[in-house]
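Left out: one protein chain. Kept in place: all the others.
So, subunit A:
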Amino acid sequence: VVSLPFAVGQCGNQVGCRFWDLALREHAAVNKKGIYDEALSSFFRNVDTRSGDNGPDIYKGKICSLKARALLIDMEEGVVNEILQGPLRDVFDSKQLITDVSGSGNNWAVGHKIYGCQYRENIVEKLRKTAEHCDCLQCFFIIHSMGGGTGSGLGTFVLNLLEEEFPEVYRFVTSVYPSGEDDVITSPYNSVLAMKELNEHADCVLPIENESLFEIVNKIHQMINSGKLGSTVKQNSLVTWSAGSAKTLPEKPFDAMNNIIANLLLNLTSSARFEGSLNMDLNEISMNLVPFPRLHYLVSSLTPLYTLADVNVPSRRLDQMFSDAFSRDHQLIQADPKHSLYLACALLVRGNVQVSDLRRNIERLKPSLHFVSWNQEGWKTGLCSVPPVGHSHSLLALANNTCVKPTFIELKDRFMKLYKKKAHLHHYLQIDGMEQSCFSEAIASLSDLIEEYNELDATKGGPRIDPSRLKIAV
């Protein structure tokens, strides 16, 4: 079963690069025999390069040359070029890249309308070629940021395209939302315009905020440098650690933060790739976590952030992992799910964890969490036997929770601040295909979404009245 990541824009490609690096590391740790197996085929093709780069795919047997199933799209060349010159250069070939030179100027309209139009054919063709090599394509991942021009505009254009061309394949989007202090002034415009597309065309969105990633990185730095526990931390277990190249080259500034997102994606797909006693595929995530089509924003958290070197992990530590998954400072957006309303929650556990550990912790944590009245037992669980590198176990929690609301409300406020003054609007409106209505529709879409969350929040803590059952004549 194949998942196909698309990295769009600068942020998307920087994260993408980390993702491929860590994916190779993960598979190398598990796959000792060098045989190309089902797990590898999720993300990689096996190409016979003895006769050159365009060799045929090898479906079984020894690994020859692994090529990532991916599309890398950027309207500037900088990031993609760096990838092609770096240690991952053999993992991609030119048929997977779509680049231009001048960038999108942090303008959603340029990315969506101009480049979208211009590159549509090209993207569709490369998409079809990539899909042809896939035995069974289950899911597309789009990795992008919301605040810029390419990731945001062209990224959401691609989202639309995927829905048109491959309506049955799930569309998961990992979106990095801009912070309040974002240095791109028009990021609220770009984000809200992109949100409308996500509302309408994505199956699931995993919002990420840089502040949260930054805080996690800091937390780890402090812990390492504190001297107390620092020396016993297993370096390769850090959720922020880069494989391979980290030792020789200085880390790029966002690498640590991007590694977290890369690990998120690896954990999300782990149960589809590796075996376990209770498998959880991506289509199951969409099925269980999206009770109403537009409410598909999932707050994610990853634990543990690191492992200590001692091998024997008493179950107390295991339970701590579950507790941490619900704590404010492990969430990848600025949100506190514990104090908001859960619509649904998924727990994907990896490693040496059994169903009784899972049950014990759900029972323990349930009383302190608020679930919507029609989903009081709204837990979806998965057990994957293979832990991430450097860990004996790990947990990914995905919450469909009203705690996303503040993020959206703030976004709306920032948008309105600019929009009321019509600041920078002309940069957008002068683009062919853009009209004022694009903006009003986009903000309406966001407002409606916020209102849906408000209605749900209003039910929180209210009296529980179960609907009366069907009566049967005796």
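The rule is simple: contacts are C-beta pairs under 8 Å (C-beta built on N, C-alpha and C of every residue); 3 or more make two chains touch, one makes a residue touch a chain; residues count from 1.
Criterion: contacts and distances are computed from a predicted model.
> Of the options "Sodium/potassium-transporting ATPase subunit beta", "Proteasome maturation protein", "Tubulin delta chain" or "Transcription initiation factor TFIID subunit 5", which is the UniProt protein name for the chain that has been left out of view?
"Tubulin delta chain"
> Can you say which of A:Glu132, A:Glu181 or A:Asp466 touches the chain missing from this structure?
A:Asp466
> Among A:Lys234, A:Lys380, A:His427 or A:Lys460, single out the residue that touches the unshown chain.
Going through A:Lys234, A:Lys380, A:His427 or A:Lys460 one by one, A:Lys380 is the residue touching the chain not shown.
> Write down which of A:Val355, A:Ala423, A:Ala444 or A:Ala458 is the residue touching the left-out chain.
Considering the complete complex, A:Val355 is the one touching the chain left out.
> Write the list of subunit A residues that the hidden chain touches.
1, 38, 135-136, 138, 275, 277-279, 281, 283-284, 286-293, 315, 344, 354-357, 359, 362-363, 366, 373-381, 383, 466-467, 469-472, 474
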